[in-house]
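Of the protein chains in this complex, one is absent; all others appear in place.
Naming follows writing order (A, B and C), and every chain is counted from residue 1.
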Amino acid sequence: MDVLYFAWVRERIGLPKERVETSAATVAELVAELTAREERYALAFADLSALRVAVDQELADFEAPLAGVKEVAFFPPMTGG
Amino acid sequence: MDVLYFAWVRERIGLPKERVETSAATVAELVAELTAREERYALAFADLSALRVAVDQELADFEAPLAGVKEVAFFPPMTGG
Amino acid sequence: MSVRVQEGGFDAGAELNRFTEAASGAGAIVSFTGIVRDLDGSLDHMMIEHYPGMTQKALEGIEAEARARWNLIDSLVIHRHGTLAPDEQIMMVACAGKHRAEAFAAADFLMDYLKSRAPFWKKEVTSKSADWVESKQSDEDALKRW
Partner (left out) sequence: MSVRVQEGGFDAGAELNRFTEAASGAGAIVSFTGIVRDLDGSLDHMMIEHYPGMTQKALEGIEAEARARWNLIDSLVIHRHGTLAPDEQIMMVACAGKHRAEAFAAADFLMDYLKSRAPFWKKEVTSKSADWVESKQSDEDALKRW
């Protein structure tokens, strides 16, 4: 699946997008996998309450299932307008 | 004093403005004087709850005093915007 | 702060741009435009009567009240009188604030007060009738929000 990062999440992880092969059943499991990988992921995901997630381009929560999902994105709360 | 009429009050009384010599102490007394004059005034002032009044170009009520006043205007509720 | 009462038309977009350009330091601009609606296709024209001596004063008083309540950077009121055809623009209001909440609230407030407290009266003229628009209880009730 494609995993996308925006704003300071992108900056901490150091890339805007990557392909991730995972058997994680939920977003939370994917976060745990990524966090275990490298320090920069651990830093980006240190405080989940400061993060938002979109699954296939719709806002979701960390318990959202990943079966059949093509794209997951992590970012801070939006600040448009 | 100048007495002005707007919208349907003007149409019922048949003029936009007239000079009135009066010793009425309040707007209500002026209304009573005018009503006693002619049928067209009585018609215009038949339902005071449907009328608004301005004294020297400020919204006022029917108990407003007329001492020193130069201009009184009668009209229906406003419908601008 | 600016109030204009005029018989001629105005260009709402040009007014908005001019207002925005001048509102230095604003982060939020809200505008309202009121348009003559032809409710059932029968309206020939609308006549707007006003009380010249009082209108400017009343609008300035309403604007001053808005500026006392919200930290506005600038505000604008334009209101036409005379004969207007369907789809013509009757009036506009614009408010500039640092933040969106104050710009929205002030524009909404200006409209509510202008509607029921500025001395304008509308008459709708069709081929068959000419009726003064009646004030609505909902417009009077709207003032209680503030």
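In this section, a residue touches a chain if its C-beta (ideal position, glycine included) is under 8 Å from a C-beta of that chain, and two chains touch if they have at least 3 such contacts.
Given the structure is predicted, the values throughout are model-derived calculations rather than measurements.
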item: In the full complex, displayed partners of the excluded chain; value: A, C
item: Those residues of subunit C which, in the complete complex, touch the missing chain; value: 11-17, 20, 24-37, 87, 89, 98, 100-101, 103-104, 107-108, 111, 115, 142
item: Absent chain, residues of subunit A that touch it; value: 4, 6-8, 10, 54, 57-59, 71, 73, 75-81
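The rule we apply is simple: only the chains that are shown with their structure count from here on.
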item: Chain centre separation in whole Å, for subunit B relative to subunit A (CA means); value: 71
item: CA centroid of subunit B to CA centroid of subunit C, Å; value: 26
item: Averaged-CA centre spacing for the pair subunit C and subunit A, given as whole angstrom; value: 48
item: Subunit B, residues touching no fewer than two other chains; value: none
item: Interface hub residues of subunit C, defined as touching at least two other chains; value: none
